[in-house]
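Other chains of the complex are left out, but the ones given are in their true place.
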Amino acid sequence: MLSKGSNFISLSDFTKEDILATLSLIQSYDDQNLKRFIPNKKKLLANLFYEPSTRTSSSFFSAATLLGHEVLSINEVKFSSVAKGETLEDTIRTLASYVHCIVLRHPEEGSAKKAAAVSDVPIVNAGDGTGEHPTQTLLDVYTIWKHWQKLDGLTITLMGDLKYGRTIHSLIEVLKKFDVNINLIGPKDLRLPKTYGSYLESTELTENLAMGTDVLYMTRVQKERGAKGNYALTKLDAENLPPSSIVMHPLPRVDELPTWFDSDPRAKYFEQMQNGLAVRKCLLDRILG
Amino acid sequence: MLSKGSNFISLSDFTKEDILATLSLIQSYDDQNLKRFIPNKKKLLANLFYEPSTRTSSSFFSAATLLGHEVLSINEVKFSSVAKGETLEDTIRTLASYVHCIVLRHPEEGSAKKAAAVSDVPIVNAGDGTGEHPTQTLLDVYTIWKHWQKLDGLTITLMGDLKYGRTIHSLIEVLKKFDVNINLIGPKDLRLPKTYGSYLESTELTENLAMGTDVLYMTRVQKERGAKGNYALTKLDAENLPPSSIVMHPLPRVDELPTWFDSDPRAKYFEQMQNGLAVRKCLLDRILG
C-alpha cells in the first residue's frame, strides 16, 4: 500500500481492507491542522503536468508545501523538450535526477506505469487520460466514508455522463469492492460501458430513486456529446433526497449543479474538494516518509 | 484598514488619515531589510493571475517569499477549469480551501469584490480590469510622499493617456483626498473622463507648466489609440522641470521616457517600482498577521 518510496499508480490492487485502512489514515490528516505547516525533513517534489489541471496541481502543491516540502511546477512541458520529440521516459529519467518524487498528469492511459518503470523516485499518478486518477477516487470515497462512517450498505446514485466519465468509472471500481447498491441515471447515449458491471439504470432521477439515495454523485454532461435530457439537480430532486443524504460532484460544475443548492447542508462538493488536500497530504507524507 | 484577515480590494474607503497612516506603515518596511528574509509564521499564498503581469506577480511573489511565506503561482487559469466554464466564485472557493490568502488579478472590474464575497481567506486585489489596482496606486502615492514627505501643497502633472489609464484614474482618486494641485497633459482624444473631476488641461507640457511641477507622472499613449502629438519627455522638458521635482512612470515604458533620462536624479520610476515591494510586504504582513 502506501509506504515510504512506493509509487502510487492505481487503486486496482487495493483490497477492501486496504481501502478501509487508507481511509482511516487519511482521517488522521483531516483535522484542525489541515492548513497548518508541518516541519519536516524537506523533500523536493516535481508537479509534472502534461495537461493543465489547476485544481489537481494546486492541491498537490498545497499538500506538499504544507508538509514542509518544496515543489517544482512544470506546466509547459508541451512547449519544451517534448516538442522536440523527447519520450516520457527520458523526461522522467531527467527529472528523477533532480527531485525526490514526481506527481505526473498525462493525457495518455498507462503513462504513470510507464514512468514508474524508469524512475528512480516515486511516481504519483495525478491522472493518466482515460486511465485512472486515483487521488480523485480516494477523495471521493473518503468523502462518502467520512459522512457515513461506512461504505457497506449504502445506496449510491451516479448521475450524468456514465460513458466517458473517468471519475465515475474509477469510483465504481472501488465501490464494487464493497457491499454497495449502485444506481445509474443518465442519457441513453452515454450509458456505462459493460466492463464496469451492470446496475439499475434510469434516464431520470425519479422520486423513488431519489428517496432511496444515500449519496448522489453528479457529473457534467458535455453538450458536445449531444445527449438529450436534463441531468441538472432540480428543486424537486432536492425535496426528494433524504435529509441524511449527500450530494457530490468532482467539479468544475456548470449548470447541472445550481448555486442555490450550495448552502444546503447536503451539498458536500466543496468539502469533497477540500478532502482532496487531506488525501494528498496523507499520500505524500507516507511516500516521502 | 489593514488588519489581520482583512481583504484589500479598494482604496476608496480610505480617508486621508488612513492613507497617511498607511504610508508611514509602508515606510517601516522600506529599509535596509527590504530584500532580507524575515522569519515568520509561514503561510501559503496563491498568486491567481487570470491575465499575465510579470511585474505585479513577481513583486507579490518576492514580498511573500521574503516575509517567509510560500507562494502557489497560478498563471494558466484560462487554459484550465475556467476554460471548462467554471465561475470565478467556484475557483476561489476551491483555492481558498488550499491556501491562506489569494492575490487576484482579473480582467473584469468588480471581480476582486466578487471573490471576497465567497472566500474564506483574505483576497488582495492585484488589478481588476478597468476597476482598481490598489497596490499600484499605493506605491505611486508612497513614492511621491517618500520624496516630498507630504502630499498637501504639491503640484502633480499627469501626462499621457488620461482617458484609458487606470493608473492615472486611481491615482487621482487618492490625490483628491489631499490638497493637491493637478495638471493634465494629453491628446484631445484621450481626455480624462469627467467623473474624475475637472483640472487644468493642456495638450502640451509648456515651459510654465513644467516649471511649476513637483511631480511629473507619465504614462504611455498607445499608438493604436490614434492620438496625435508627442507625449514623450524632451530635453527641453528636463531643463524646465525644477531640480527638486521627480518624474514617475508605472512602466513598462516605450519611447515616451527616453533612456538618457534614467541617470537623472529626478528619474524615480525604478525606485517607484522597488517601492512596490515595500508596499506589498507591508500589506501582506498586515493581512497574514
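As written, the chains take the letters A and B, and residue 1 is the first residue of each chain.
In this text, contacts are C-beta pairs under 8 Å (C-beta built on N, C-alpha and C of every residue); 3 or more make two chains touch, one makes a residue touch a chain.
These numbers were taken from a predicted model, which means no experiment stands behind them.
Colleague: Number of identical chains in the whole complex, 2 of which are shown?
Modeller: The number of copies making up the whole complex is 3.
Just so it is clear, only the chains that are shown with their structure count from here on.
Colleague: Between chain A and chain B, what is the gap in Å from one C-alpha centre to the other?
Modeller: 40
Colleague: For chain A, which residues count as touching chain B in their complex?
Modeller: Touching chain B from chain A are residues 35, 37, 52-55, 58-59, 61-62, 65-66, 73, 75, 251-254, 259, 270, 273-274, 277.
Colleague: Can you name the residues of chain B that touch chain A in the complex?
Modeller: 42, 44, 46, 70, 72-74, 76-77, 79-82, 84-86, 89-91, 93-95, 97-100
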